[in-house]
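Next up is a structure, given as structure tokens.
A protein chain is absent from this complex, but the other protein chains hold their places.
Lettered A, B, C, D, E, F and G in written order, each chain numbered from 1.
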Amino acid sequence: MNTDQLRELLKSVQNSTVDIDTALDKLKELPYHDLSYAKVDYHREIRSGFPEVIYSPGKTLPQIQGIVKDMLGRTEGNILASRAEPEVYEAIREITPDAVYYKEARSVVVKRQPYAATDSYIAVVSAGTSDIPVAEEAAVTAEVMGNTVRRLYDVGVAGIHRLLDNVDVVSHAKVVIVVAGMEGALASVVGGLTDKPVVAVPTSIGYGANFGGISALLGMLTSCASGIGVVNIDNGFGAACMASKINHL
Amino acid sequence: MNTDQLRELLKSVQNSTVDIDTALDKLKELPYHDLSYAKVDYHREIRSGFPEVIYSPGKTLPQIQGIVKDMLGRTEGNILASRAEPEVYEAIREITPDAVYYKEARSVVVKRQPYAATDSYIAVVSAGTSDIPVAEEAAVTAEVMGNTVRRLYDVGVAGIHRLLDNVDVVSHAKVVIVVAGMEGALASVVGGLTDKPVVAVPTSIGYGANFGGISALLGMLTSCASGIGVVNIDNGFGAACMASKINHL
Amino acid sequence: MNTDQLRELLKSVQNSTVDIDTALDKLKELPYHDLSYAKVDYHREIRSGFPEVIYSPGKTLPQIQGIVKDMLGRTEGNILASRAEPEVYEAIREITPDAVYYKEARSVVVKRQPYAATDSYIAVVSAGTSDIPVAEEAAVTAEVMGNTVRRLYDVGVAGIHRLLDNVDVVSHAKVVIVVAGMEGALASVVGGLTDKPVVAVPTSIGYGANFGGISALLGMLTSCASGIGVVNIDNGFGAACMASKINHL
Amino acid sequence: MNTDQLRELLKSVQNSTVDIDTALDKLKELPYHDLSYAKVDYHREIRSGFPEVIYSPGKTLPQIQGIVKDMLGRTEGNILASRAEPEVYEAIREITPDAVYYKEARSVVVKRQPYAATDSYIAVVSAGTSDIPVAEEAAVTAEVMGNTVRRLYDVGVAGIHRLLDNVDVVSHAKVVIVVAGMEGALASVVGGLTDKPVVAVPTSIGYGANFGGISALLGMLTSCASGIGVVNIDNGFGAACMASKINHL
Amino acid sequence: MNTDQLRELLKSVQNSTVDIDTALDKLKELPYHDLSYAKVDYHREIRSGFPEVIYSPGKTLPQIQGIVKDMLGRTEGNILASRAEPEVYEAIREITPDAVYYKEARSVVVKRQPYAATDSYIAVVSAGTSDIPVAEEAAVTAEVMGNTVRRLYDVGVAGIHRLLDNVDVVSHAKVVIVVAGMEGALASVVGGLTDKPVVAVPTSIGYGANFGGISALLGMLTSCASGIGVVNIDNGFGAACMASKINHL
Amino acid sequence: MNTDQLRELLKSVQNSTVDIDTALDKLKELPYHDLSYAKVDYHREIRSGFPEVIYSPGKTLPQIQGIVKDMLGRTEGNILASRAEPEVYEAIREITPDAVYYKEARSVVVKRQPYAATDSYIAVVSAGTSDIPVAEEAAVTAEVMGNTVRRLYDVGVAGIHRLLDNVDVVSHAKVVIVVAGMEGALASVVGGLTDKPVVAVPTSIGYGANFGGISALLGMLTSCASGIGVVNIDNGFGAACMASKINHL
Amino acid sequence: MNTDQLRELLKSVQNSTVDIDTALDKLKELPYHDLSYAKVDYHREIRSGFPEVIYSPGKTLPQIQGIVKDMLGRTEGNILASRAEPEVYEAIREITPDAVYYKEARSVVVKRQPYAATDSYIAVVSAGTSDIPVAEEAAVTAEVMGNTVRRLYDVGVAGIHRLLDNVDVVSHAKVVIVVAGMEGALASVVGGLTDKPVVAVPTSIGYGANFGGISALLGMLTSCASGIGVVNIDNGFGAACMASKINHL
Partner (left out) sequence: MNTDQLRELLKSVQNSTVDIDTALDKLKELPYHDLSYAKVDYHREIRSGFPEVIYSPGKTLPQIQGIVKDMLGRTEGNILASRAEPEVYEAIREITPDAVYYKEARSVVVKRQPYAATDSYIAVVSAGTSDIPVAEEAAVTAEVMGNTVRRLYDVGVAGIHRLLDNVDVVSHAKVVIVVAGMEGALASVVGGLTDKPVVAVPTSIGYGANFGGISALLGMLTSCASGIGVVNIDNGFGAACMASKINHL
């Protein structure tokens, strides 16, 4: 709650149009609903531009169902459950027929409204075929958040001509998400080719000295190309959040 | 060189307005000038929105002078040397009186034009007093790149009210750079408070289990707030590049 | 055995009320009972305030049963088996009907006495829903050890108002246990809000650069808020031990 | 600012004894003073029991002097600057003759009041002679914070009888700080001998596989003795903060 | 092949009692038998005091059977297969009825001769019940190699009196093997109590900051007690080899 | 596409024997075929000497089948799928009866032509029996790529005479691949014995402080023998690529 | 000493043209000369193609002088001291006026013969200006070892056209050394462009998440381009050894 909202509330208290206990309640109950095991944050959309997303791992199916039910009753927008295994999808479908499962992206969307679109687009670029699940998580998330997306897959630097040949997809985007495992070099090459912000997602694709994505992560963090923001390993969702914020500016 | 430029050149060749060897030379010489120890990339501005910046460490003073001279002769814009110790400043000043030294930011600017400004601004937020050098590197770089900047320093989460009290600086920005060492928690808190993209810079401030910035780096990468792009440890320059790209969209 | 006890024993030997071999035996057999595969430490309660707890992993079911039987015969208090999978519960139940299973906390209690309570309470605060199993391990352990506990779950810093709104739970506690994964920033924010000792438990919740809890662990160790003691990753049990010692002061 | 204080302020606004702008100012200016490079947190004492401490590394001498001056004018208590090299002491002495330098503890105290004392005491136990600087940082900090302290140095486990012989110092304390480098085993042994909370400080003393304190840190985190809270490597100050909070309960 | 053996062979060649090709063959075939997938080293016993041991992981069952068959035909001593899962035991039993399975120690012995014994003994000391499998691997291996062994289990430092009470087992041994997980402090305490060489085995027992045995490994390597030799994590076999070499001096 | 090819194309455009759109298409379509989820790189053979290889992990079976079908239609050479589990083999066999499965090497070859051979040979040397799968991946890959191979297995340094006795296999090779886990010392010993280039493959064979191959990897990188090039852990395929390039010089 | 040499010696013994003690001496003294602190290996040239090189760090100046003197008396070729600081050069110059110092490459050569050359050449390619010292170490070492070298510096992937424009230098080489810090992506791009073996040298150039060269090292080990052999961080010398072995095939 920012200063302006605080001033307005104070005014209402001063005007006695709002009494003190009501004001206290407002301050306490406006921003979230408490399910004891979860405090669903309905204020997040105002603050950060997209409603709370259900991160599935570590939650029991009844907990996920409880959160979805709560959100169905209190919001009208689409609901996203990320990192959702098929049983999560089944559990949500028991609650509502609007659940759609994007298997490759491991994402469930309770689609109550058509996705919005933007004139500008987010380019989602992946280095290899094996990186596609993470890239799809990014692409689907971005679409749910109301963005136009263009995909460009399997353009890793071992065959640099495949990227150079499709450089228009990159250079016409408003923001570029680069998804790459192994050494993650694609981020550096793309970063050197475009004046648009690049959000880089290291993936855990690889073996041995890849160490579960560390090689790509370090490669992207130390990239010789400037202006690259890196998210967590395999975090297609987080990359989409950042790209969506940028695309909606 | 993108497809459109290639097509234009091919047309000139077809029209015989350009002969083949000239075309080949163009393809070869347009983009950079070769000083043997450095291939100064004059095409970078077209590609990535800002001229090549001189990263000072690891270069000899004569090499830095040579690059500055070359850029002075071939460009008209401001020139930035980053991570510049005082002796780098002295060396550049021998070449040109336009050199300005931002000591705290460890940056030298050969200021041949006034800095441009933007209506929107980049907020540079730091957790502690000790993080200011990195924050200043970000702020100065962003200013050189033609951005309006607002600074908000020493608002770390151990006294969360200092941030909440200044939340307007964050929420009115177009993009926010968060600079924090130790556990880097400020990025998560800021990321949870705003719908603007956040570029997070872990710093090496701290000791022991900080491991030269790893604690802040990992904290920012695994932030529970979405939409945060992370750059390398102490990389105020890189954060400014990304923020500038976003601010200029 | 401390100096006072040694003096008393020496006196008895001097008075010849205790002969030497008996004294030696006492010194040898008082503190533990030897099952060959385990030396059950019955002296621990005197020394460290709570009877030996059975850490289940790495022990065979017959070993666990043997230890429980031994403790049943030689003590009268409650018995706690931590990190207990369902088969451990089944094995203990074969021995005694007093076994109670706290599934979420993965804890078995042989409840032979009602839990004691304290006027002051321990606050157990968790960042996310996924951290609840570790938080419950802490809460159940603290309760078994005779403490009043208050739980406050899902108040992570990405929605800082959820914590600020419940800050009374924290500020009225005698000691606070903070359970958080990912970047573990909740510990810093709570540590900055209270003058009570904070025991921080990093959890392995997260992925990628979380590295099985390292990000939260390092974040808590390098916290910008002072006065935070950190226990091992996912170690809800250990946090409860420390909090219980403090709460019983 | 907690709910009670908020309610009181709201009442004053409702009564019109406080007008809105004044209320807003109060909310904004009460908690800290803004020196631009530092926001000195005068609210911290209310929240966390001790005034803000000046962590010296990374701050310029003029910044430290500025903060001390500001605190001298706005508080009446003692002021502590931690990790202070001799030049920090000299700089503070220029400002005030009350500065006292504890060289071994690398701490400067502006001593304007005699230190308070407690009936109960904090035991500060160190494994080796080389750990004394960190132990002294803990001891001096605890004393400045108004605690009685007892020191027990050089009782590492390679000569376990030295500890056993002094076990009373440990068992009569209200809380124990254990300072140890190398493998940090002293924390486990002390933790097994006492029912008092133990705050463990790993030190960077050692070489090779010590890795700057990691061996001691990991040893303490994975201690087989329960109820040990660990602070950052070499963080005597943080240990004293936690112990002081416990000792003052 | 050492210098003396070389001289003897050279003499035989000089005397023409051995012709050159035979000499070459001897040099080639004496020391091992080549099964293509394995070169069974029959010379190892001469060199390093015990016949080649079959390390089971990574070998197929037919390969293990082939090696056992080869050794049965060419040696008369006992054969040891380490890290042997039950199916390895079954496979070896198909070859010979002399196979004995030590399940806890995960060791198969083809027992063709009674184990030898020594006047002096090796003490095998473990910190916890969970460390017993590794301790048993050490104890069984030592027994197969012809050593008298005494076991002392569950004497970890959290209950230091359990060790002090049995200190005779340690002090009368010729060499002591200490097996401990978590922080591995037992090695330091034992090392401080005895003038006998200590071979320390870190185990992977523990969780979180134990990192699969790293905490114990580092703790043992940086022990404040001198004269401790450390072997690989969980390497009970290697510890027995070293202890056996020492015990047989 | 190198400068010569560019010049030729430009000439054709100038001569109007090739029109611009055709030229653009050529530039775009020559080098790969786009299956959306994969851009099969048919230009790689020209550039890097061997057709694109299918790295199986992370690809779905239909994706692998699609790539194989595409390659069958557009090339005439052998096709290699690496890291192929049995189900990959089954999937490829559904497409073509020419599929051959090298189980130990986890490699599928669609063998449409007999393997070529070279006069010189590549020596593939392994330290232990457990390293054979990686060694076979290297050997089979090298054979598919048209090289003569000689294998020398189980010659690790704990029985150095086994290697010395077969040193001719090493010294007569044109290039040597050394495959070793644990401490990887075999690479250093072989590197000190030969004037031929050595390609070292660390394997993940081992346990504990092996850390999944890190010990062997670091050992090979820091080898006291010069002239050793190291590939990724368990990367028999990559070693064969490098050795094949050298052998074909 | 290989089998052929052994046979020859055995024959001489058999013929009595060599007596046994002489043979033993030969076996003992041929391969090295013992200076007690160093055993200078004069056999290395026969085995590994280049005389022993003096690695300077960790040796005292008198030791280096002693080794050079010994080599001057026993060999006629050029002598190389690597990682040589200026004082090493001065020390060697005291011994012989033939010492030449390559400052950038930190190499001293006692040049007693002109360097040999080869028809084919080794390409030494560096990513940035700061990588030149390591690149020069590689280039100078290769020249001393009798190779023709071509340098191509500052062609990192952030300006990929600089490399593409000079791709002939790479494609006409017999073997390519790629020297790169930061993310080391240049190795992958070069590896994808050529069918020649690539020796990759990660450098410690960079900061933060570069971790002294680890980012580049991991990037090169996990490269998506096959056929890349990696040497130690900053090990220009080792790369030259491997490249020289390949170039001389």
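One rule holds in what follows: a residue touches a chain if its C-beta (ideal position, glycine included) is under 8 Å from a C-beta of that chain, and two chains touch if they have at least 3 such contacts.
Computed from a prediction, not measured in an experiment: that's the story for all the values here.
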Chains on display which the left-out chain touches in the complete complex: C, D, E, F, G
Thinking of the whole complex, not just what is shown, which of D:Gly73, D:Pro97, D:Pro114 or D:Gly208 touches the missing chain? D:Gly208
One chain is left out of this view; which of F:Leu61, F:Val100 or F:Ile214 touches it in the full complex? F:Ile214
Quick one: say which of F:Ser56, F:Ser107 or F:Ser223 touches the chain that got left out. F:Ser223
In the full complex, chain D touches the hidden chain through residues 128-132, 153-155, 158-159, 161-162, 165, 205, 207-210
In the full complex, which residues of chain E touch the absent chain? 2-3, 44, 47-49, 53, 167-168, 171, 174, 191-199, 217, 221-222, 225-233, 237-238, 241-242, 244-246, 249
Hidden partner interface residues of chain F, rising order: 127-128, 156-160, 164, 182-185, 188-189, 191-193, 206, 208-211, 214-226
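By definition in this document, only the chains that are shown with their structure count from here on.
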Taking the mean of the C-alpha atoms as each chain's centre, how many Å separate chain B from chain F? 40
Per the centroid of Cα atoms for each chain, what is the distance between chain F and chain G, given in Å? 25
Among all residues of chain C, which ones touch two or more of the remaining chains? 44, 128, 158-159, 191-193, 208-210, 217, 221-222, 225-226, 232-233
Hey, which chains are touching each other here? A-B, A-C, A-D, A-F, A-G, B-C, B-D, B-F, B-G, C-D, C-E, D-E, E-F, E-G, F-G
